[in-house]
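In this view, the complex is presented without one of its protein chains, the others remaining in place.
== chain A ==
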Amino acid sequence: MTRDEITAGLAEILEEVAGVNPDDVAEGKSFTDDLDVDSLSMVEVVVAAEEKFGVKIPDNEVQNLKTVGDAVSYIEAQS
């Protein structure tokens, strides 16, 4: 799966869970500061991403995933 494909998959999840406009989702965007995803929604995003991409994202990793790009890199490395 390419980085663009992972980003698009995350955008779908972010729209479903937090109402984020998919057009706003890009690798440089911060989940909290740019996309307004709060801590509880972030938990939902992580669980949905695990399911969608068939990866495990442990809780202690989540705090390192500040931007969409961080998440894409983590998912890319795991899958």
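Convention: contacts are C-beta pairs under 8 Å (C-beta built on N, C-alpha and C of every residue); 3 or more make two chains touch, one makes a residue touch a chain; residues count from 1.
FYI, contacts and distances are computed from a predicted model.
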Record-based protein name (UniProt) of the chain missing from this complex, from "Cytochrome D ubiquinol oxidase subunit II", "3-oxoacyl-[acyl-carrier-protein] synthase 2", "Septum site-determining protein MinD" or "Fe-S cluster assembly protein SufB": "3-oxoacyl-[acyl-carrier-protein] synthase 2"
Mind pulling the chain A residues that touch the left-out chain? 17-19, 40-41, 43-44, 47
